[in-house]
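Here the complex is missing a single protein chain, while all its other protein chains stay put.
All chains are identified by letter, namely A, B and C, in their written order; residue positions are counted from 1 within each chain.
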Amino acid sequence: MKKTYNEVAGKKVGRIEAISDGVFAVALTLLVLDIKVPVSEIIKTEKDLIDAFCGLTPKFLTYFLSFMTLGIFWTGHSSQYNFIEKSDRNLNWMSLFFLLFVSVLPFTTGFLSEHIHFKFSVFLYWLNIFVLGIVLLIHWNYAIKKGYVSLADDEIETVGKAIQKRIIIAQTLYAIAALLCFINIYLSITVTILIQLNYALAPFEKLKRAGK
Amino acid sequence: MKKTYNEVAGKKVGRIEAISDGVFAVALTLLVLDIKVPVSEIIKTEKDLIDAFCGLTPKFLTYFLSFMTLGIFWTGHSSQYNFIEKSDRNLNWMSLFFLLFVSVLPFTTGFLSEHIHFKFSVFLYWLNIFVLGIVLLIHWNYAIKKGYVSLADDEIETVGKAIQKRIIIAQTLYAIAALLCFINIYLSITVTILIQLNYALAPFEKLKRAGK
Amino acid sequence: MKKTYNEVAGKKVGRIEAISDGVFAVALTLLVLDIKVPVSEIIKTEKDLIDAFCGLTPKFLTYFLSFMTLGIFWTGHSSQYNFIEKSDRNLNWMSLFFLLFVSVLPFTTGFLSEHIHFKFSVFLYWLNIFVLGIVLLIHWNYAIKKGYVSLADDEIETVGKAIQKRIIIAQTLYAIAALLCFINIYLSITVTILIQLNYALAPFEKLKRAGK
Partner (left out) sequence: MKKTYNEVAGKKVGRIEAISDGVFAVALTLLVLDIKVPVSEIIKTEKDLIDAFCGLTPKFLTYFLSFMTLGIFWTGHSSQYNFIEKSDRNLNWMSLFFLLFVSVLPFTTGFLSEHIHFKFSVFLYWLNIFVLGIVLLIHWNYAIKKGYVSLADDEIETVGKAIQKRIIIAQTLYAIAALLCFINIYLSITVTILIQLNYALAPFEKLKRAGK
């Protein structure tokens, strides 16, 4: 039995989804390696231990930040593959470059939590988010242009535009949040997390209605 | 060929299952990194080596504890997806928050094994188990409320309730086990492992009958 | 649309396969973390670097040994799931206990490579292989007993027995190889690797004919 081209292409989509889920799963779990268990010699009492634990707050903050970042971009990437049903070498490589910046996130997270008082580490972290957003946008536009997306022409107008708009608005908000580091770095990180919580908890009704 | 909404939603379930399996697989395997191989300089004879190995007992105990914890919650999460056949952004994010506390378990495990003589580390470990249970319960209730579960109305009464009840009983037992740390910490850990072995080895006949 | 029990059970098999592949993939890749890159300060010339690299030989030997071990047990476990098409909670937990000893292998490997001159570390490594074999045998016997295996009655006689016999013969050979450590430890490891290469490179024609 010979496979048709569509079956082959469909399989390709399955593989890129599988490696994406793998890279995200590993990155999500590697993040925790940045939170080192406090060493036992210094700790004599329960209070010492609680203090040592509380001293890890910046680590937990950046851990949560990066978990949200990965969750949001995983949702973004897998949402696109709810509609993309064909793929080619170019689209696969766009996904791989996307994964390059996913796999670099545990580094930029560690960099941020270690140097949380410096603007440069906020800039680096924001740059990581920015590139993830840009690659995702290029990925989606390419898939639409090549007709790999399983949407009727009128749906492309609505869903397609909604996905584009969503990335652009999110990126604008992230840029504003990053700029807040000139006032206060914790403010900048907190606002970024609030933006992310908004994306996670408040589903975009418009997009969902369009997707139905 | 255009996908129907159901196909799209079905795919979504596949993706959340894939990333869950990935995070659990990485967390299960990362646990072992907490057990450090004893350094060679101190060890001169076979007896030295056996002693050094036996000195790792608390590490192996917490390793086994956490492997059981992950195994139980993986079974719990994947059992729900035996019945859940649609998903939305909210349900996906509930799963992601669930995975957040899965990926944090290697940390709380390391914390417990490093500070096994302190009540605070038992509390922290229990808190991790508690949040996993709560998120899993919310996840299941939401899926039922939204009608994403492939069960007839009478089955929802039996299977649905059975899954809810199971989480609540397990959590009550875990809380009691955790409180035993006020008597003795090893007792507390041992009882927790016994509860887990009971869940692993004695399948709930009622739930299984209901599921058939 | 309501799922039938078979569909649900089939899905269960998919999940246990997915988490198994995940744990094996992580364990296979974590092994390499045991091979530390030699530090740069000591190394001045190309010859120094080559010497430092050659000094890693025991690490590479145990790395290769463990890669073969994981490859063989992955093949063994996934071969069973070529025939198993239903599952229950018990069978899932047998797989999870199997994975417990898969995820512990990077530790026993590191232990062996660090203490390669001691019999105890060979014993510990052999014990790991032994338990993997035993759990796999129990897993297969349980699946046959419960009728979860998609084989006709006469095939169970041939394929079922072939898989059982294969595990028992392999385990006997591993035990003999381990006992060789009383003569020489490198001999013991080399013979183990030769047994593994034999399993990897010379497929069991009888089993394959039976499987067709």
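We adopt the following convention: a residue touches a chain if its C-beta (ideal position, glycine included) is under 8 Å from a C-beta of that chain, and two chains touch if they have at least 3 such contacts.
No experiment lies behind these values; they were computed from the predicted model shown.
Only one residue in the set A:Pro38, A:Gly71, A:Gly110 or A:Gly133 touches the chain that does not appear here, and it is A:Gly110. Touch with the hidden chain on the side of chain A covers residues 1-3, 5, 8, 11-12, 15, 18-19, 21-23, 25-27, 30, 88-90, 92-93, 96, 99-100, 103-104, 106-107, 110-111, 114-115, 118-121, 124.
Taking the whole complex into account, chain C touches the unshown chain at residues 17-18, 21-22, 24-26, 28-33, 35, 37-40, 43, 46, 49-50, 53, 63-64, 67, 71, 74-75, 78, 81-83, 85, 150-152, 200-201, 203, 208, 211-212.
By definition in this document, only the chains that are shown with their structure count from here on.
We define each chain's centre as the mean of its Cα atoms; on that basis chain A and chain B are separated by 25 Å. One finds 35 Å separating the Cα centroids of chain A and chain C.
Looking at chain B, residues 18, 21-22, 25-26, 30 sit in touch with two or more other chains.
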